[in-house]
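With one protein chain held back, the other chains of the complex are shown just where they sit.
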Amino acid sequence: MNAKRSDHLATGLIYTFVAIVVLILFGLIGYILVSGVPHLSWHFLTTPSKAFAAGGGIRDQLFNSLYLLILTLIISFPIALGAGIYLAEYAPDNWVTSVMRTAIEVLSSLPSVVVGLFGYLLFVIQFQMGFSILAGAIALTFFNLPLLTRNIETSLSAVPNLQREAGIALGLSSWKTTTGIILPAAVPGILTGVILSAGRVFGEAAALIYTAGQSAPVLNYGNWNAFDPNSFLNPLRPAETLAVHIWKVNAEGIVPDIDAVSNGTAAVLIIVILIFNISARMLGNRLYNKLTSSK
Amino acid sequence: MDEIKDRLLKPSKATHEDQRGKFISYLSIGLIAVLVISILVFITIHGLAMFTQNGMKISDFLFKTDWNPGKKLIGALPMIVTSFGVTLLSALIATPFAIAVALFMTEFAPKRGAKFLQVIIELLVGIPSVIYGLIGLAIVVPAVRTIYGGTGFGILAGAIVLFVMVLPTITSLTVDSLKAVPRHYRQASLALGATRWQTIYKVILRAATPGILTAVVFGMARAFGEALAVQMVIGNAAMLPQNLTSPSATLTSQLTMGIGNTIMGTLPNNALWSLALLLLIMSLVFNLVVKLIARKGRIK
């Protein structure tokens, strides 16, 4: 049986490819963790970084990364959701839509540094935001929008038409059908998009160097007044993230423990992303079950 | 009676809501359009400045090979060739792996395997370029040097690093498009007595082709625009690559390296913006080409 043999062959091939990929991924993550985890300590996580002496930590960078992620999602998620709904549910199949789609894809291929400079000249200088988390979040929105929009659109389109028809048949408006039936069913797919784009936020450096800046001024974590320049909540203060910190330490760092700081930070980044992914997934599953009453 | 008539003739609450909802979604897409247009206009204006203000020739820019804007040499061909080289090579390596992993996750996978792989892949997206670059410098470059000789810096090293970087993007988007293939396609095929591989090859992959191509474009776009990681392993020598292991420079690496050292409004700075414009136009072309392929490959 020829078909059977090629079936076996193909299966074997696919398993081999997967094995290779798994090997690479494990090697990579293992490499980062093995070289980084030994440098981790409570002290490392809770002290501010140092300019030239050994023993600096990453307290502010860690917080900045998380804060930046939240701000970016607040800005980009609603827009992407609206756009995704438009593309999946309302968009007519004509050249305008097709141009829109192409434009979104082009947006995602812009090199970070170009977006960074655009953000710098427009937001930091022109709109006088200064080097700030907000400017950084807006710049990151440029990367996130295409990914998120695309993802939301695909997840919405993947929901069977049957569900739409059922909604309409029940007399619901198409908006109600979309938000009440289609959207909940698409939650897991949308979540993947959010997680992927969150990863991009954590990992981005080039665009942030020119927008959120590369210095981490001393923060006061007891100051809840978001207007105060010292406050950790102020969206208008410059903020160096973990990824930028790694870049900076390796490019121009003169601390004697560059390797420790750089590898340690990388390990922290991986662990943070892991925690974020797992908790987002758990939350998403719960949300999915609740919204679709599948349990 | 009139009251009822009025109520029936007036738009209902649901209609209002519907309109408002539509408005929100139109607003969002409009906002994205504004963003895209503003950044396109911005880059185009800056990118054309070299030709309009400094009087450089576009043909020199595209076809000459000497790059030293400080001395009015603006041949960008080496960077164009290298950028294409690394992007195509990395996509070429990554695509089969990505499709294999995606198939494994959707068609073969025990549920747990798929979930596990997904977490790992999402993890990879979050690793900063700098780290890929550093690992490339520590492992890939020496490996290439030992195996192929030369300095180890070059297109090959760049493509290997990019391969790992674009793998998650291509894989996760491919998974989405495979999942979007309706289940009854599979059932119909299997019911006809097709083996799993026949179903995958003749039905699922065919149905998912446009989606997979989009995934590849997204991956290539990422590879094309990637700067920090490539910059560390490509060698950054603005020379036409002699082979896969000779130091060369991509559009992005040249852009990132030079932008902080040049003065706004001068020729060297404008030349870098022209590189950015070129980058933009080329990713546009990529998109269009793939759109054409996708249209042809669509099942009727």
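The chains carry the letters A and B, assigned in the order they are written, with residues numbered from 1 in each.
The definition used in the following text is that contacts are C-beta pairs under 8 Å (C-beta built on N, C-alpha and C of every residue); 3 or more make two chains touch, one makes a residue touch a chain.
One rule holds in what follows: contacts and distances are computed from a predicted model.
> Any idea which of "Phosphate-binding protein", "Sarcosine oxidase subunit delta", "3-isopropylmalate dehydratase large subunit" or "Amino acid ABC transporter" UniProt assigns to the chain that's been left out?
Of "Phosphate-binding protein", "Sarcosine oxidase subunit delta", "3-isopropylmalate dehydratase large subunit" or "Amino acid ABC transporter", the absent chain's UniProt record names it "Phosphate-binding protein".
> For a quick check of understanding: of A:V22, A:V37, A:I75 or A:I168, which residue touches the chain that isn't displayed?
Spelled out, the listed residue whose C-beta touches the missing chain is A:I75.
> Which of A:Y67, A:F118, A:F142 or A:Y210 sits in contact with the chain that's absent?
Final answer for the missing-chain contact: A:Y210.
> Looking at A:P238, A:G264 or A:G284, which makes contact with the chain not pictured?
A:P238
> Among B:Y132, B:F153 or B:F286, exactly one should touch the missing chain; which is it?
That would be B:F153, which touches the missing chain.
> On chain A, where is the contact patch with the chain that was removed from view?
51-52, 71, 74-75, 77-78, 81-82, 120, 125, 127-131, 134, 175, 179-180, 183, 209-210, 213-215, 217-218, 226-227, 229-230, 234-236, 238, 248-254, 258
> Quickly run down the residues of chain B that touch the omitted chain.
Answer for chain B: residues 17, 20-21, 24, 68-70, 137-138, 141-142, 145, 151-153, 231-232, 235-239, 247, 249, 256-269 touch the chain left out.
The working rule: only the chains that are shown with their structure count from here on.
> Provide the residue numbers of chain A that touch chain B in the complex, in ascending order.
Contact set of chain A toward chain B: 3-4, 6-7, 9-11, 13-15, 17-18, 20-22, 24-26, 28-29, 31-32, 78-83, 85-87, 89-91, 98, 100, 102-115, 117-118, 121-122, 141-142, 145, 149-151, 154-155, 157-158, 160, 172-176, 178-179, 189, 192, 195-196, 198-200, 202-206, 242-243, 246-247, 250, 262, 266, 269-270, 273-274, 277-278, 281.
> Which chain B residues qualify as touching chain A in the complex?
14-15, 17-18, 20-22, 24-29, 31-33, 35-40, 42-43, 96-97, 100-101, 103-104, 108, 117-131, 134-135, 139, 164, 167-168, 172-173, 176-177, 179-180, 182, 194-198, 200-201, 211, 214, 217-218, 220-222, 224-228, 251-252, 255-256, 259, 276, 279-280, 283-284, 286-288, 291
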